[in-house]
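Okay, handing you the structure first.
Just one protein chain is left out here, and the rest sit where they should.
Entry: chain A
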Amino acid sequence: MRIVIAEDDALLREGLALLLRAESLDVVATTDSPTTFLSAVDTFRPDVAIVDVRMPPTHTDEGIVAAVEARRRHPGLAVLVLSAYVEQAFATDLLAEGAVRLGYLLKERVGRVEEFLSALHRVAQGGTAIDPEVVSQLFARSRPDSTLGLLSARERDVLALMAEGLGNTAIAERLFVTEGAVHKHIRNIFAKLGLAPDDRADRRVAAVLRYLKDTQGRN
């Protein structure tokens, strides 16, 4: 897997490269600004780009803009965006073009190497990785009278993991249940929420996130 990193903090950039190289992943370029990042993507044609949201010059959302631009130039490019904090607007901007080959994670998730690597692989292979924090904020903000109240506790757990982009097998592993049980939960969830059942993880993520956004309280 060929990777380009865009992160303006030198220590973090080197730490990430060190970690990924130790896992025998191929970090082909590390960059510290949106412009150098975009030209590195043009030159090296990586499979995955790992991009920090806040980068020079204004340290606001340059990373998001650069990631969207990189995907416009190279439609097959998988992008994993790292952020110091969860911002709904960033997630929405990113997901506007669909959730395929897309990840949005808090920076500190990188330290949980196994989970980070599985998210990285998932994104590279066409899946989605949404930070649990984003999902739980969506849950927290949904209206109390929404249909989410119809779900059992276990079904809510499954829904949250689905929203993060996990496939059935991964969900089963996390919750220590069989895949069959997960499958059954998912059917129930889709039925209760009135969504069309879909086994493909990325479309499922998009549907679930859209649903969660739609049920958000006005304030």
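Please note the rule applied: a contact is a pair of C-beta atoms (placed from the backbone, for glycine too) under 8 Å apart; a residue touches a chain by one contact, two chains touch by 3 or more; residues count from 1.
As a working rule, contacts and distances are computed from a predicted model.
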Of the options "histidine kinase", "ABC transporter", "Glycine--tRNA ligase beta subunit" or "Sigma-70 family RNA polymerase sigma factor", which is the UniProt protein name for the chain that has been left out of view?
-> "histidine kinase"
Using the touch definition up top, pick the residue from A:90, A:116, A:190 or A:211 that touches the left-out chain.
-> A:116
Using the touch definition up top, pick the residue from A:59, A:143, A:187 or A:200 that touches the left-out chain.
-> A:59
Touch list for chain A against the chain that is not drawn | 9, 11-12, 15-16, 18-19, 22-23, 54, 59, 84-85, 107-108, 110-113, 116
